[in-house]
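A single protein chain has been removed from this complex, and every other one stays in its place.
Order as written gives the chain letters A and B; numbering starts at 1 within each chain.
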Amino acid sequence: MKFEFEFPDVGEGIHEGVITKWLVKEGDEVSEGQSIVEVETDKVTTEIPSPRSGTILDLKANKGDTINVGSVFVTIQTGSATTDKDLDSKNDKVEEVESEIVEEETAGVVGEVVSSSMVIPPSDEIKKVVEVKSSTEKVLATPVARKLAKDLEIDINTIKGTGPNGRVMKDDIYKASESSLEDIKKPEEVKKVPLQIPDNENVERIKLTKIRKTISQKMSESRFTIPHTTAMDEVDITKLYEFRKKYKKILKDDINLTYLPFIVKATIVALKQFPEFNASLDEENDELVLKKYYNIGIATDTERGLMVPVVKNADKLSITDLAKAIEEISTKAKENKIELSQLKGGSFSITNYGSIGGYFGIPIINYPESGILGLGRVTKKPVVKDDEIVIAYVLPLSLSYDHRIIDGASGARFLNVLKELLSDPEMLLLKA
Amino acid sequence: MANTLNIIQAINQGLMVEMKNDSTIVVYGEDVGIEGGVFRATVDLQKEFGKERVFDTPLAESAIVGTAVGMAINGLKPVVEMQFSGFSYPAFNQIITHVARMRNRSRGQHHLPIVIRAPYGGGIRALEHHSESTEALYSQIPGLKVVIPSTPYDAKGLLIAALRDPDPVLFWEPKRIYRAFKQEIPEEAYEIPIGKAKVIKEGKDITVVTWGAMVPDVQKAITMLEKDNISIELIDLRTIAPIDRETIVESVKKTGRFLVVHEAPKTLGVGAELISIINEKAFLSLEAPPTRLTGFDTTFPLPRGEKHYIPSPERIAKTILDVVRY
Partner (left out) sequence: MDFKKYNPLENKIYQVLNENGEVVNKEDVPNFEKDQLLYLYRMMLYTRIIDDKALSYQRQGRMLTYAPNTGQEAAQIGSAYAMDKEDWLVPAFRELGAWLTRGVPLKNVYLYWYGNEWGSHMPEGVKVLPVSVPIASQLQHATGIGMANNIKGEESVVVTYVGDGGTSHGDFHEALNFAAVFNSPVVFIIQNNQYAISTSRKIQTVSDNLAQKAVAYGMPGILVDGNDIFAMYNATKEAINRARSGQGPTLIEAYTYRLGAHTTSDDPTKYRDNTEVEEWKKKDPFIRFKNYLVENEMIDEDWEEKTKAELEKEVMTTFESIENNSDTEILDMFKYHYEEITPQLKEQYDDYISFLEGGK
């Protein structure tokens, strides 16, 4: 086989040499160890012996030529059938490297240091002032929290952390994972009572959806935590009825003017007068938390279940604005386009089951709020006015509230305020 | 090309240039004078500065370092060579009990501006004991600095910084890449600060830290991963003691993933220290466990086994992928 003899480094660190004399010619028989050429380098002038026995095939350079270390300068036809693999002690991967790389013997020392003329790009480090850049930090979270977020399929980077230094805590992740109702307590903490029904065969088992499960838990929680009581009353809204009819025509289709915006307005007047209805009880710290903001949740029936989107800062909106806002969130909720933030942060809720049907009700408070106003169906009824029976439009109100912090008297007074404002739109205008 | 040198030549030039500036620098060790060092690091120095400043010693590593202690106390700056880092062990006693401790022992009255140079690391198919990577042993000793360059530019700059440092520096040279490539470097003296790592390449998916002869191997691995579209931040540690924690921590805070690659054995290697630092300072940024890819906990094998020991670019690339995909 053909052996390609690469010019070796004969004097550590040299890269090239000049052929001063060929000692053989093409066709000559040579034996291993026989000198075949004389080469001059800047370190040493030396004869180079052949590493193989065989016939000189091809002298690839002439006398006087400069040859580079590592380049093939003569080929020899050897009789050996084996490859030169065992003689080539290079690491298999090293063979991929440029042909200029060659093994070197360093003087008087063991081992071989690979030498190459490959040039790497320069550095200008000392000219630049290299400052350590303070990185745009990722969200801080323990590995456990990160795994939780991953398991719940939430992007942890979108969660605002409430831990030290803004760390995202596990609770933050649990909170974010429920897209409808807030899950304040960890699910495990709500007691699960085992179901016992006599006939377990003639049944159909439907797996609860996440939302249904959440609603179920929230209802239990609210009912078990807050001692509910409900005050009920009827309001003669005939004047409001006329008022609304008139202005609905004027505003036409620009605004969907229902009773709700008026009711919200009236509610806010009442909440300002009776702030304990716009509050939460902090049992741990024995404190009543009065909210200075008025975020009214409007319970909305959707395909997936009950949702309570919130109109934020409703006290700052005019009635028409309220109408628009309510329209917007209801639609979004029904179309399942509502955002998580719009389902959070309410301070008082209104549930309008009357739009479907029903008169009085005992609504369940949207924990941790302290009150909820239920609206029944507006009905034409006979009422006594000035000792005469007349026909009026009657709106039934059902006000559930937290009896730990609100007494019956306050409940009654709250309803009275609503009655006063809803029965007389001009009064509502004056006091809103 | 103007002043394009490999690492050995850069070291030689660094010594040459700084010895001209500072007449208190003396260079000695075994075979460094006439021959210029078995790797030619000190070639021509004796010719230039004479036998008084550059000389050969009897074969006695302990005395080479021990006398350096005395010389340094008496106002000179000895730059001694351990012919191979594995030969420093007879001098271990002097290095640990005196070189590292004299300043503290005398409450600052004496300090030792000594530089101990040695080729370190494997991959040159040598006999037993010529391929040591025990930088972790020295890095644990209070009072020492340990520096490992990976390019000619860094080698010269860090060496000059070491020569100017009032405290002892172990300057461990990656012999495998002594001559593997060249680089254009300034002819005059310049310093690169000791204790500062270098971000060779910025990235945002993973921080990879390495040093010495492993740097080109990691770079090869990164090239192999180009098709995988991962953004890798590569840091050359350069100073093993004291470690530049700031650079590494800031990087991990950015990427959330960490890999250290070194040829030294795994257990209690420098990689372990880096991972501890990350645990202390970047725990909350981690997306994957900080990982180390190292030599085995075995004696460095003889040449036929060498290629299995030093982590190959393939192995490095796979480990990077594993960490990124965690």
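Quick note on the criterion: a residue touches a chain if its C-beta (ideal position, glycine included) is under 8 Å from a C-beta of that chain, and two chains touch if they have at least 3 such contacts.
Nothing here was measured: the structure is a model prediction, and the numbers come from that model.
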item	value
Which displayed chains the hidden chain touches across the whole complex	B
Listed residues B:Asn21, B:Asn93, B:Ser231 or B:Thr267, member touching the removed chain	B:Asn93
Of B:Ala68, B:Ile192 or B:Ile235, the one touching the omitted chain in the full complex	B:Ala68
Touch residues of subunit B, complete complex, unshown partner	26, 52-53, 57-58, 60, 62-63, 65-76, 78, 90, 93-94, 97-98, 102-111, 142-143, 145, 166-167, 195, 242-243, 245-246
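In the analysis below, only the chains that are shown with their structure count from here on.
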item	value
Touching residues on subunit B, where the partner in the complex is subunit A	1, 4, 6, 8, 31, 35, 38-40, 83, 124-127, 130-131, 151, 153-154, 157, 175-176, 178-185, 190-192, 196, 198, 246-247, 250-251, 253-254, 256, 283-287, 289, 303, 306-307, 312-314
Contacting residues of subunit A [partner subunit B, same complex]	12-13, 89, 91-93, 101, 104, 106-123, 125-126, 130, 132-138, 140-143, 146, 167
